[in-house]
Structures are given as C-alpha cells and as structure tokens.
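A protein chain is absent from this complex, but the other protein chains hold their places.
Let's look at chain A:
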Amino acid sequence: MLGVFIAAEKQKGLAVDVDGELGVRVAMSGLPELRGSEQDPAAVLVQLFLRSSLSPKSSEEKLIWSGWFCCVAGDDLLEDLPENFTCLPLFLVNGAESYTAIVGSWFQKTFDCCFRRLAISPLNLTWMAAMWTGCKVDKNTAATELLFSVPHLPQPLDISYAIHPEDAKALWDTVQKTPGEITQEEVDVFMECLYSHFHRHFKIHLSATKLVKVSTGIASAHCDGIIKFLQSQYLIGVLMLLTELAISQIQ
C-alpha cells in the first residue's frame, strides 16, 4: 500500500526523481531485538529500495531511505493504554527529506497519527551532556562538545566549547554524588562549572545563549532532533532517553 502511495506521489512530481525510472520498492520488517524490555513492542523497520533503471529485471537495488519505529522502556511512562494498542512513539529516519515527507504523510493518513520532528530543548540537551559524559568509554573517545548559538545579534555568533573527555568525566564524577541516580541539581552544577570556567576566560555568559547541540563519545544530539549514535553498547540507553522525550511530547 505504501509502495503504491509513493509511486502515486512521485507521479505528481512531489519527489525528486534522479534515475528516471520509478522503481521504488517498500520493505517492512520487524526488529524484535530492538527494545528495552519484554514489555516493549517490537520495533518496525521501513526501507525504501530503488531499482536500477538500467536493468529493470535485475535484482540490483540501492537502499535509499530507511526509518524505524520503536519504543524502548516506554512501559512505565505509557499509562492508560488500551489493550491491543501498540505504541511506538519514536521514529528514526535516515535518508532524503522528500521521502521522509511522503512516508510521513502516508502514515498520518493511514493511521491517524502525527509526525513531527523531536524538538530537544536546551534543558534536555544538558541532561544528555551530563549523562553521556559520565559513561565509561575507551581511550580514544571524542571530546564532550557543546555548541551554543547566539542568532539575534547584528552578526550571529556560534560558540563551540569542547572539553577533553577525561577532564569532563573527572568533573562529572565529582559532581555526581547520589548513588544510582542523577538529579537535576547535579546536572545544573555540572553545567554551572563549565559556564563559570568559560566566563573566567572570556567574560561571556554562556547560560544566556542557546545550547543547540551536544556531542560526546557516546552520541550526539541536535535541538532539531538530529541524532548520531557512536557507541553500539549504549544504543539502548540513548533510545530509552529519546523514547521518554517522545512520549513526554505526546502528552
């Protein structure tokens, strides 16, 4: 059904057709391993393959777009869910925006749902910065980098503040004192430390600017919902966080 829809949409000229031959095949499959616990529903993978226009009969295909629905450790957060109702609040996409728009609109029409970019607030980004900095990683890991934006000046300014991962972790380890959990206060102190170190040198109040992106050796997250996973061992952990964010935005 989705395949027919895509073909129809492309005929309307809504998508950019590079190869000239509209041979888009849709494949849907389940990913049962991608979940936090047994209570989570299995993830669903959607892939779009483009058949080579040169030899339509050949099996040569190129993966041009993939997206997957998942829900990781969402059980505690989804209350009052009727039986037989599957909730997959998180959708991750890799591929051209044009296809994302088509697939998204088909799902919205077919399932009466709403597709929207996951907006990640600066507050959530600071949580990610603190949590991911504290993760144990091997030697050659990337720095903890915070990207701040000051757009409303006469000339916009971007500030990249990268801390050596060992030093950032050392700081977080002394801040994080509650065993087994992370508190808002600890995240605040961690950020305050980084802000004041910066202020000592440059006299600039970073807290007054907008935090738009956080990068660590584990993963990176941008306020527009663009995520990069860098360590497979922490994939589920990051997905848990994102699932929580997605669910909180439904409510």
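Here, contacts are C-beta pairs under 8 Å (C-beta built on N, C-alpha and C of every residue); 3 or more make two chains touch, one makes a residue touch a chain; residues count from 1.
By definition in this document, contacts and distances are computed from a predicted model.
The chain absent from the displayed complex carries the UniProt protein name "Centromere protein N", chosen from "Centromere protein N", "Copper transport protein", "Succinate dehydrogenase [ubiquinone] cytochrome b small subunit" or "Collectrin". Listed residues A:155, A:178 or A:232: the one in touch with the omitted chain is A:155.
When the missing chain is restored to the complex, the residue among A:143, A:182 or A:235 that touches it is A:143. The missing chain lies against chain A, touching residues 143, 150, 152-164, 167, 170-171, 174-175, 189, 192-193, 196-198, 200-205, 208-209.
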